[in-house]
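Only a single protein chain was left out; the remaining protein chains are all shown in position.
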Amino acid sequence: MRLEKYRIDQHNSELDDKHQKRISFFLEENTSAKNIIQKLVDFQIAIPSWALGTGGTRFGRFSGGGEPRNLEDKLMDIGLLHQLNGSSGAVSLHIPWDIPSDAEKIKNLAGSLNLKFDAMNSNTFQDQAAQEFSYKFGSLQHVDENVRRQAIEHNIEVIKHGEALGSKSLTVWLADGSCFPGQLNFREAFQRTLDSLREIYAALPTDWKIFVEYKAYEPNFYSTTVGDWGQSLLYATKLGEKAFTLVDLGHHLPNANIEQIVSLLLMEGKLGGFHFNDSKYGDDDLTAGSLKPYQLFLIFNELVEGMDARGMNHATDLGWMIDASHNVKDPLEDLLQSVEAIMMAYAQSLLVDRTALKAAQQVHDVALCQEILQHAHRTDVRPLVAEARLRAGAALDPIALFRTLDVRKKLIDERGLKTVATGL
Amino acid sequence: MRLEKYRIDQHNSELDDKHQKRISFFLEENTSAKNIIQKLVDFQIAIPSWALGTGGTRFGRFSGGGEPRNLEDKLMDIGLLHQLNGSSGAVSLHIPWDIPSDAEKIKNLAGSLNLKFDAMNSNTFQDQAAQEFSYKFGSLQHVDENVRRQAIEHNIEVIKHGEALGSKSLTVWLADGSCFPGQLNFREAFQRTLDSLREIYAALPTDWKIFVEYKAYEPNFYSTTVGDWGQSLLYATKLGEKAFTLVDLGHHLPNANIEQIVSLLLMEGKLGGFHFNDSKYGDDDLTAGSLKPYQLFLIFNELVEGMDARGMNHATDLGWMIDASHNVKDPLEDLLQSVEAIMMAYAQSLLVDRTALKAAQQVHDVALCQEILQHAHRTDVRPLVAEARLRAGAALDPIALFRTLDVRKKLIDERGLKTVATGL
Amino acid sequence: MRLEKYRIDQHNSELDDKHQKRISFFLEENTSAKNIIQKLVDFQIAIPSWALGTGGTRFGRFSGGGEPRNLEDKLMDIGLLHQLNGSSGAVSLHIPWDIPSDAEKIKNLAGSLNLKFDAMNSNTFQDQAAQEFSYKFGSLQHVDENVRRQAIEHNIEVIKHGEALGSKSLTVWLADGSCFPGQLNFREAFQRTLDSLREIYAALPTDWKIFVEYKAYEPNFYSTTVGDWGQSLLYATKLGEKAFTLVDLGHHLPNANIEQIVSLLLMEGKLGGFHFNDSKYGDDDLTAGSLKPYQLFLIFNELVEGMDARGMNHATDLGWMIDASHNVKDPLEDLLQSVEAIMMAYAQSLLVDRTALKAAQQVHDVALCQEILQHAHRTDVRPLVAEARLRAGAALDPIALFRTLDVRKKLIDERGLKTVATGL
Partner (left out) sequence: MRLEKYRIDQHNSELDDKHQKRISFFLEENTSAKNIIQKLVDFQIAIPSWALGTGGTRFGRFSGGGEPRNLEDKLMDIGLLHQLNGSSGAVSLHIPWDIPSDAEKIKNLAGSLNLKFDAMNSNTFQDQAAQEFSYKFGSLQHVDENVRRQAIEHNIEVIKHGEALGSKSLTVWLADGSCFPGQLNFREAFQRTLDSLREIYAALPTDWKIFVEYKAYEPNFYSTTVGDWGQSLLYATKLGEKAFTLVDLGHHLPNANIEQIVSLLLMEGKLGGFHFNDSKYGDDDLTAGSLKPYQLFLIFNELVEGMDARGMNHATDLGWMIDASHNVKDPLEDLLQSVEAIMMAYAQSLLVDRTALKAAQQVHDVALCQEILQHAHRTDVRPLVAEARLRAGAALDPIALFRTLDVRKKLIDERGLKTVATGL
């Protein structure tokens, strides 16, 4: 479904008085904030096609209802999100879950919804029905050249799908690794993976990027073949200038200082993109900002500082994506919450007084450094983010409007209760 | 399939020379070891019915072949293991995956295979097809009395199945918990769970035990309603003398000192049973002893010390079970490896010179305390464990025999390549 | 030094316009907040006497200057803090670092500064010069009765010092444990510790409480004798109704769900007190709220909910203390930052709409549950906390005033640059 524009206008006009009061007060208190609203308007976070349905747990899926039945439905859902928050104007597809049978048609549909195609995702961690060789023992790292060849060709095929849609990047995430000591020769697995990646790299169009995602562990694993940012950076460096590291917030060992990793990857010119989510224990793919919002802010603080230091464009020079799984919430509401939390962290990081911070760092005024960051994070930036939405033509309170309009019920009416989206 | 006895005899006679040499040397070096062989013979580790097929990962199952098609097949597989190693004379069933349609027949089959029925396992973490209410938001903790009622009745039904088979205990493991802060009132969830457990407890036959299993976290979780040994002990204490804590090696936060937990639970008379497996990062359900064999030994060291201090019978007073998942190995070979590692840890802990250890502890001779434990662990007890197998009529080298007889191939011939065992 | 009242008044009048505008706006937006200001005024957080000097690292102390030279100086520092923020009206002493040679005089000094004596802390983790027996191998757990006796008597002496000062509780924190497997018999160490605690408990005045603090690990440790909340609760339950568990935020394994622990301890009526600090990796004793402010809020959310459910008085029924170490910041500024962060978390938790939360929990509206908590945390409560300070006669902006008045310089002038406070 698509929202009629008057629905949003009506919603906004109802809330307008209250909003105007808040944003006036906010801008009075934070005079520099005026200049950052446009940055918030410009910032877009790609929605992954696999996050629109209820996620699966170890034990099963407890489906919601009205889930998208196909790629068109997924685009419609993301279009809806984008109408509501003005910040979800991109989609990240996953092949083979989202093979566009008619690329032109899909591209037109996306265009009509104001959606761009962000990074394409390949899948060599599941065996597909028609597949000749199994990925049980790895894909790009596999000892058998035939398996590697199959996985390489799959990735090249994903690039082609992406080209047809106007995407400009490929994310490679591997479940390659081992379950037990001795199963794998780490060094040879790395070398084989590198060789495979080189073939994929060679197939990249000139203006494309490849993102090498790392992950510390998977359930039942003993090692992963792209296990941390150090390994990913090794691959990216050896591959060449179109290769970058992709950081997923849930892919680290306990207590890792992700903000420092982000800063150093930017320093090396090798940060390519980001997968947002949150977690308490492992790679839980929970709503961004739901557990550690201050960490999310600290990461954005490094992103803004590091990108500015390199003269990068916040909105376009990195791939911003959500990678989440929704088991107990309406996926669309959950995504609205994730985007809101991300926008808030971004807005807060833009509020950081960098001149004062730099000065305090120079004289080791640690208490003041802390005050400066905490001030930005403690500032309630919701009016600012709402103002950005307003200017973008989106809703002042996206979840409230989603609920008022009974969107989920309408989706169920349209698609049925028992639909199950392809994906995790 | 069942092994003809001559197969084992032939295998053993081929290895006998070498074995006799080893065991003689071993007993000469470890004169006290003679007295512990019978303990090794008596020690039995229950095989969970769900571990006989290839386990599922987050992304799919990469099945092996010849997996058991039903409960009878599962018992046959465990019977085979028990023939091979003489230490797997018990089975732990999971309802509804293993509902015995004809209990008497199943009991007889088990009897003919020398198998007992260890703890029964209930399942309220999956929705079954015929089920009226969903466990999406919990079972025994659920805010809706109807859901709790359904979960309670399921557990009582599991007890009845167990009674029919001769089991004497019920393991309750709950995926109850929450995914996000605020979702749950921890205190009320605890109280509701306790109330539900009380109803199940009331249905326990006089000579039964109930094991309350704890787990720190599940994927996508923020809290679990039986999260650690402290919580489990609270439940067990409030329930009464038939209630005990069950320890699963993979259900702890990083770095937890499990051996100390075991010691204190024994002190309180509240340790009920054990789920063996191993892991590097989380609840990975890998082969017991495959990652941290010294920890496994330290745990057994506490088990033996604590049970002896209470005059408990090693073989019968606790429930010993494997809880594992097999993704890249033949499940039967994997289980043979797990049992071997457990038997070795048990044997080593029996070798600990407790008098010397106690004396060294009294004078703070920490270096000597360490030497005493390390000596036991460094001792290669494989000849001893093999000798126990020999005396039990099992095979000197179970995996070698399994491979020589081409058991998996025979199972595939018998059952087919594409069978998928019920369970995880 | 003591601040002349006019200094604070002058500071407040300078900031008053801005503050009035903020608090008016705040109360208009949060109409229910009016009723909670008094709770903020009443809430007092005890300052530990050992936190007033620069903390030591593994490698040495990098001292600041003007550190308190004795107990009187420490009280003066805390009095100063309390003048500044109106929320630090209690002190937690550590014996033998703070033995009051003249209790009456110390009591009077504290009284004149509006300070109460919160929990007394004993020390059996260091050997004192005059001490007969060493705690190298433990204190209350020690195998040698003489050592235990010495440690028991020390604790009783601490109680007596506390009585003379008007304290009403004793915190026992033990570094007892072991460094290597085998060094200790866990069970017997627990029993000896319990016996020792029983003797201390017997010496408690009628209206006193004893807090048993737990800690997962210390550097170089393999086990601690009060290792987690489960163990602490066992001790507290066995000791009796005057014994409670004390939670220190830094004393847990990675990823522990502390808010759930707090909730369950309150449920059991066994939560006694709290040590606030923050950390990224271990027991880092960093400024409260400096790393995980949302976790701090979630903990307060449980504290408020659980205390209200039992009809407890927020201000008086639990012991609220800071336990921190300051290596790179002015200790007084750092403590001001800690108290501010704690007050904010408390204020936010008072803002949680509990009726709406309960209703959302009943219908599994998880997205809404999250919104309710996040709304409270995202609200910028600094005007509210400042208003509470204003009403208490303290400063609107304590750190700003501390800096404007050049307090540290004055302390250095008064006490010297090279003073080193007793304590860590």
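Note that the chains take the letters A, B and C in the order they are written out, and that residue 1 is the start of every chain.
Following the convention adopted for this analysis, a residue touches a chain if its C-beta (ideal position, glycine included) is under 8 Å from a C-beta of that chain, and two chains touch if they have at least 3 such contacts.
Since the model is a prediction, treat every value here as computed from it, not as a measurement.
*Asks:* Among A:Gly65, A:Pro96 or A:Pro254, exactly one should touch the missing chain; which is it?
*Replies:* Of all options in A:Gly65, A:Pro96 or A:Pro254, contact with the hidden chain holds for A:Pro254.
*Asks:* In the complete assembly, which of C:Phe137, C:Phe190 or C:Phe211 touches the absent chain?
*Replies:* For the chain that is not drawn, the touching residue is C:Phe137.
*Asks:* Where the complex has a chain not shown, which of A:Gly111, A:Gly166, A:Pro181 or A:Gly416 is the residue touching it?
*Replies:* Within the whole complex, the residue contacting the unshown chain is A:Pro181.
*Asks:* Touching the missing chain, which residues of chain B?
*Replies:* 22, 25, 29, 254-255, 257, 280-281, 287, 289-295, 328-330, 333-334, 337, 344, 364, 366-367, 370-371, 374, 377-380, 382, 399
*Asks:* Spell out, residue by residue, where the missing chain touches chain A.
*Replies:* On the side of chain A, residues 136-137, 143, 179-187, 190-191, 216-217, 222-223, 227-231, 233-234, 252-257, 259-260, 263-264, 266-268, 298, 301-302, 305-306, 309, 357-358, 360-362, 364, 366, 369-370, 372-373 touch the unshown chain.
*Asks:* With the missing chain put back, which residues of chain C would touch it? List them for me.
*Replies:* 55-60, 62, 125-127, 134-137, 175, 179-181, 183, 216-222, 254, 280-287, 290-291, 325, 327-329, 424
Criterion: only the chains that are shown with their structure count from here on.
*Asks:* Please identify which chain has its centre, taken as the mean of its CA atoms, farthest from the centre of chain C.
*Replies:* So the chain farthest away from chain C turns out to be B.
*Asks:* Determine the centre-to-centre distance between chain A and chain B, using the mean Cα coordinates as centres, and give it in whole Å.
*Replies:* 40
*Asks:* At least two other chains touched by the same residue of chain B: list those residues.
*Replies:* Only 136-137, 179-181, 183, 216-217, 222, 254 qualify.
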